[in-house]
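Here the complex is missing one protein chain, while the rest keep their positions.
Showing chain A:
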Amino acid sequence: MLNLYTCKDEQNCPDVLHEYEAQLQTESIPLIIDNGSYHCRVGWATKLHPYLNFKNVIAKNRGNRKEKDWDIQVANEIADLETVRWLLRTPYDFNVVVNYSVQETLLDYAFKHLGISTDGCINHPLVLTEAIANPSYCRKQMSELLFESYCIPKLAYGIDCLFSNGYNMPEFDLPEVGLIVSSGFQSTHVLPVFGKKADIKNCCRINLGGYNCSAYMQRLLQFKHPQLVSELTLSRMDEVVHGLCHVAPNYQEEITKCCDIGFKDKHATTLQFSSSTTPSNIKTGNILGGPLKLEKKLKQAEHKLYELECVIELEQESTEAAEKVAADAGCSSIKELKEKTELMRDNIQAIRRDLDEQYRLDKVATGTVKCGIEKCQAPEIIFQPSLVGYNQSGLSECIEMLLENYSKEVQELMAKNIFITGGNTKIDGFRERVVKDMIQIRPYQSEIIVRQAADPSLDAWRGAAKWALSQHCNWMERKDFEECGWEYLKEHNFSNMHVATKSTT
């Protein structure tokens, strides 16, 4: 049974320029930005969906260095990321924003596409998500950029997974006691919630995320198929990891199963690439030495046959001359020469048959990759970081470790209230694996409830929107910053802790 999967290679559609509705202007509706290392989601708090959902990258093509010309394409203006892969810039370093010029370009893009047309300022309060334990230095730069360049009236920061959790509760609020597992693009966090607040001190961050899964998958397939290195792009790997991969409930069992040939044939998926570059692979002759070698052999054999046939023709004219040539060719008589010719002909037929076979295989083989064990290897790195050489505990070990910081009663309550969110958790079997690992950690027959966000990618934005319009909201204004400095942060249930940097003097 052939499980065939063709990579879709979807191209980005440019974003629409939205209309700046009058109602949004007069009522000063909050603007919600879920700023992530993978995608940025921007929209108005009163809407159900973010108006914009774009990849948080720009492609900066330096034309003429002297004249400082550059062609910048932002986010969804880039149709195909692979053509500009080496020009991509992101404001992120890992999961924290560090490059504010790129961030400014992306914010300009977002506000422009929302249709904002006010002069010299943006008259809307802004809610922005940030990383857990975001350094104060980074927050300071961001606040300065937002207030100085865009002149927003009010600002609030929050943590995306907390917003997502709040949104998925019956009434928008954090649970009394719970545990959040958030797996994103660059990192995975385990965050305990205690007393309706995030316990950031006891949070744990594994430095692996969806990007690492895709990159690992790419390297695994590239090693096994060196001729298809250029076909196995990161965008395709993203598609494959989210479409085909699954998290094995029991990794050891799964990989032993995968290596059994019967299982492999049944369950392995053949990836197909709908690309026009595959013919060039054949021409370089890198793939199979097979067809080219055979072609050469065929040519030589045909040439020799031609020579022998010439001799036979010569025989018809003059036997003596033919005999002489036959002797030169290494045959004792013309009869032997004729026999040799026959053998040559058979040989050539055999080579032709082999060549046809090779080309037939080529047609099937080029541009296809068989994925068996790789389907469960790639997502496993979150649970076993040692697979990629990271000296960190896996997800289940982190959960076990964190639970031990609390009393037995609290542990029980937490185990009944585990919440999974983040784009990377959309991989098949993620939730089931967490359940299974929890069963191994917790005492015999204790209760374990693991819920997943309704929409692991967008619920953070929706949660932030709901929070902005609710009474929980806690805004910071420009005057607060003028009094306390740009590093100021007003803490609230959904935010980070404020850690002041001491002056070095």
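Note that in this section a contact is a pair of C-beta atoms (placed from the backbone, for glycine too) under 8 Å apart; a residue touches a chain by one contact, two chains touch by 3 or more; residues count from 1.
To be clear about the criterion, contacts and distances are computed from a predicted model.
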Worksheet item: One chain is missing here; what is its name in UniProt, given the choices "GINS complex subunit 2", "RecA family profile 1 domain-containing protein", "Vps72/YL1 C-terminal domain-containing protein" or "Histidine-containing phosphotransfer protein"?
Response: "Vps72/YL1 C-terminal domain-containing protein"
Discussion item. For the chain left out of this view, which of A:C203, A:L244 or A:I351 touches it?
Written reply: A:C203
Response to the item:
The one of A:S143, A:S235 or A:S393 in touch with the missing chain is A:S393
Discussion item. Among A:Q384, A:T421 or A:Q452, which one touches the chain that has been omitted from the display?
Written reply: A:Q384
Practice prompt. Provide the residue numbers of chain A that touch the chain removed from this figure.
Written response: 12, 14, 59, 61, 63-64, 68-73, 77-80, 83-84, 93-94, 96, 98-101, 103-104, 108, 111-112, 116-122, 131-138, 144-145, 148-151, 189, 200-201, 203-207, 216, 219-220, 223, 252, 255-256, 258-259, 373-374, 377, 384-394, 397-398, 401, 497, 499, 501-502, 504
